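Mind having a look at this structure? Questions to follow.
For this depiction, one protein chain was excluded, whereas all remaining protein chains were kept in their positions.
The block that comes next holds chain A.
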Amino acid sequence: MAETVPTTLGDLAYEVRSKNAGPFWVTMELFLRDADGYRIAADEAFLDEGTVARLYGVDEADVQIFRIPSLNVVKISFPRPVGQASLRDRDVHSGQHHVPLAVLPVPAT
């Protein structure tokens, strides 16, 4: 088969969202569809603090990841890189910043 479209984290999830957690943090959640999807998203060899740091241009040491198998959720928090509602803030509620995470291709199986 030629030119297959890679599967993304968003494909494995029924919702990927981001939001402010107070004025100084952004948090995002991957709600995976099932345990199989959770296993892929929760795999530290694929998605760890370094991956998030590269996706969002933040310091790896500041990234916190919470893996919650009972909910099939991976939650990611890091300090807001741009001050809320400052001149260069284009997303006051951080509500659209999940997209780089959602379109991240998962490893081919």
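Descriptive notes on the structure:
Heads up, the rule we're going with is that a contact is a pair of C-beta atoms (placed from the backbone, for glycine too) under 8 Å apart; a residue touches a chain by one contact, two chains touch by 3 or more; residues count from 1.
By definition in this document, contacts and distances are computed from a predicted model.
Chosen from "Acyclic terpene utilization AtuA family protein", "Sugar ABC transporter substrate-binding protein", "Aspartyl/glutamyl-tRNA(Asn/Gln) amidotransferase subunit C" or "sn-glycerol-3-phosphate transport system permease protein UgpE", the protein name that UniProt gives for the omitted chain reads "Acyclic terpene utilization AtuA family protein". Among the residues A:P6, A:P79 or A:P107, only A:P79 touches the chain that is left out of the figure. The chain not shown here touches chain A at positions 19-25, 27, 29, 31, 55-57, 62, 64, 66, 68, 70-71, 73, 75, 77, 79, 83-88, 90-93, 96-97, 99-100, 103.
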